[in-house]
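Note that one protein chain of the assembly has been removed; the remaining protein chains are unaltered in position.
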Amino acid sequence: MAKLPSNKTIKDLAELLGETGLTEIEIETGDMRIKVARQGTAVSAVVPAAAPVAAAPEPALTPETVPDTAPADHPGGVKSPMVGTAYLAPEPGAGNFVKVGDTVNEGQTILIIEAMKTMNPIGAPKSGKVTQILISNEQPVEFDEVLMIIE
Amino acid sequence: MAKLPSNKTIKDLAELLGETGLTEIEIETGDMRIKVARQGTAVSAVVPAAAPVAAAPEPALTPETVPDTAPADHPGGVKSPMVGTAYLAPEPGAGNFVKVGDTVNEGQTILIIEAMKTMNPIGAPKSGKVTQILISNEQPVEFDEVLMIIE
Amino acid sequence: MVSKVLIANRGEIALRVIRACRELGIKSVAVHSAADDKAMHVRLADESVCIGPASAAKSYLSIPAIVAACEITGADAVHPGYGFLSENAKFVDILDEHNIGFIGPTAEHIRIMGDKIAAKAKAIELGIPVVPGSDGEVKTVEDALVVGRTMGFPVLVKAASGGGGRGMKIATGEDDLAEAFTTARTEAKAAFGDDAVYIEKYLEKPRHIEIQVACDTHGNAVHLGERDCSLQRRHQKVLEEAPSTVLDDKARAAIGKICTDAMKGLGYRGVGTVEFLYENGAFYFIEMNTRLQVEHPVTEAITGIDLVREQIRVAQGEMLSFTQDDVTLSGHAIECRINAENAETFTPSPGTIQTYHAPGGLGVRMDSAVYSGYAIPPHYDSLISKLIIHADDRDACLMRLNRALGEFAIDGVETTIPLFERLLPNKEFQAADYDIHWLEKFLGMK
Partner (left out) sequence: MVSKVLIANRGEIALRVIRACRELGIKSVAVHSAADDKAMHVRLADESVCIGPASAAKSYLSIPAIVAACEITGADAVHPGYGFLSENAKFVDILDEHNIGFIGPTAEHIRIMGDKIAAKAKAIELGIPVVPGSDGEVKTVEDALVVGRTMGFPVLVKAASGGGGRGMKIATGEDDLAEAFTTARTEAKAAFGDDAVYIEKYLEKPRHIEIQVACDTHGNAVHLGERDCSLQRRHQKVLEEAPSTVLDDKARAAIGKICTDAMKGLGYRGVGTVEFLYENGAFYFIEMNTRLQVEHPVTEAITGIDLVREQIRVAQGEMLSFTQDDVTLSGHAIECRINAENAETFTPSPGTIQTYHAPGGLGVRMDSAVYSGYAIPPHYDSLISKLIIHADDRDACLMRLNRALGEFAIDGVETTIPLFERLLPNKEFQAADYDIHWLEKFLGMK
């Protein structure tokens, strides 16, 4: 019977994996073949255990409540171009710019974001049907937050 | 039919997985192929990059010089039962207790380890043939360091 | 001069000593058991030697193995850390025989202070206040009354042959002394067949306050103020702080001088701690620890003095680098002992640390022997890290401690961090309104 490679050889290879950042090493020499692998060498981020949860409004989705496509990844997502306060209606008491089910044209104002006392009308990035409105009136929104879905 | 690997071989490999943090070890040699795997996040130890190298005598084996089986894992390895200074001969000028190729009986003194000015005779743990002497005369040895191989 | 120090210890204290050695340009040798080959002290020392199997008795407590490790590495001095061989007089004798320096006091002083009875007798001789007691057996109620009046009530009437709380009665004043005396005698007779009793001062709600001393071989003895270590669980200190809120400068100077006078009388060498119970303004000697203590960084924080450096200086025959007049206490410091234990049951939690991220920033010191990926062996004690906070005053120190705990990330093993997070909002803790029984009550209250 041919000899097995020594543990030392494998340990050396294991060390080499770490050093090189490889996920697998396979060696074949004569009648011997050695393969070593380590999964997930991608280092996962350390989350300070006691870090307070950021109060920034981010939907805390549990697996049960995940919609078919998370809003952030939805191709029809309208993302906020700025941080500020979102208004769904042109003025208090007036009707909303759009409601779910409405068909909108590209460029049509769908909401306003106030930042530094300035009202910034936000236009629909494309024509289509409003299938979801993910914010409520006067809600603070972050940059890149998905506001509506237009399909 | 080719021989199956022994349970011991598989157990050793499984232990090696744990020690090295590997998730899989696969060995193919002649007509034998062994693959062991353990899923789950194997954590690799962080080695401080700038830690000085411990000067403890440990043979730094490169792949080229790896013997067939590393001494630490050799089944015939005689491990030092204590820390101290090893003497291969009973007194200066005298011949060594044993040399490579000698046949020894269990209990026969094969070297002396001095600790705290006390000479501790070390007996062969089993009868057999001395195939390797891994230390030189008056060499400091650590606990568990492999001193000789008796097969 | 010391050129190479072997550290006969492991964990954070081994690291502490390695750091001091490196900062002095002295080589360090780590010794370790077979279970500790990946330990931080092994990684960071200049050299390392495996001295035995995982069992502490056969490695860290093995005098022959440690002396042999000195011999093969040429170490000319040993630092014992705390625990293990740090208060073993025989070890010091053997090191002396082998011409290896011991970074600590003489074997004789270790021997005296290691014996409860001898230590108390020596303390009395040196003028250190002890728990007052009757001079042997008290035979009559009348004699008991004299003793009680002399030492002040409450007092404890204790069976001379007693133990386990039996034959032990508290007398809160003269009124119930006769009853306590008679009952104790009766119980003592019934339990031990011997009705001899003696009387000791009874401390109801004492604090544990200890005085740090440092002495050189030139006759200098300096105290570095006190540490309040009243927060204990099963006689294990959990959190230590300095200064104590119950001492003022005058009281501190007075007990400090008692201790330094005593150390001069003893001819003590190195650092040491005189431990007291403290109640109603009076100190009562418990014991003296003739070594560096776990909680020494608290004193380092408020004095700016590096105690391990001073230990090594003294072992080299140098003078202390400061006099009593040089010592000023600045701000407030708290140490939290982070153990790998469940924070409610205190069950040890050995295992592999998946994530380790230490807090940082102003006023935060970490003395820790762990790292991401380190496997805590099950063979030794569970202290893995010490978080030491320093700030201008106690309130600021508590606020800083709170924010530092919030940054601490240790995953993979349970730790006592949640205990400190529970402790911080407690009003009594915030007011430092505690005694040596307080923490156990707090834990029971949960």
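Letters are used for the chains, namely A, B and C, taken in the order the chains are written, and counting of residues starts over at 1 for each.
Here is the rule we go by: contacts are C-beta pairs under 8 Å (C-beta built on N, C-alpha and C of every residue); 3 or more make two chains touch, one makes a residue touch a chain.
Just so it is clear, the structure is predicted and the values come from calculations on it, not from any experiment.
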{"item": "Contact with the hidden chain (one of C:Leu44, C:Ala65, C:Ala159 or C:Cys336)", "value": "C:Leu44"}
{"item": "Residues belonging to chain C that touch the chain removed from view", "value": "15-16, 19, 22-25, 44, 297, 300, 304, 306, 321, 330-331, 355-358, 360-368, 371-372, 391-392, 396, 399-400, 402-403, 406-407, 409"}
{"item": "Missing-partner contacts on chain A, residue numbers", "value": "21, 43-48, 51-52, 54-56, 82-85, 114-118, 140-145"}
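Keep this in mind: only the chains that are shown with their structure count from here on.
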{"item": "Chain A-chain B separation of Cα centroids, rounded to whole Å", "value": "52"}
{"item": "Computed distance of Cα centres, chain C from chain B, in Å", "value": "41"}
{"item": "Residues of chain B engaged with two or more neighbouring chains", "value": "21, 41, 44"}
{"item": "Touching two or more other chains - residue numbers and ranges from chain C", "value": "372"}
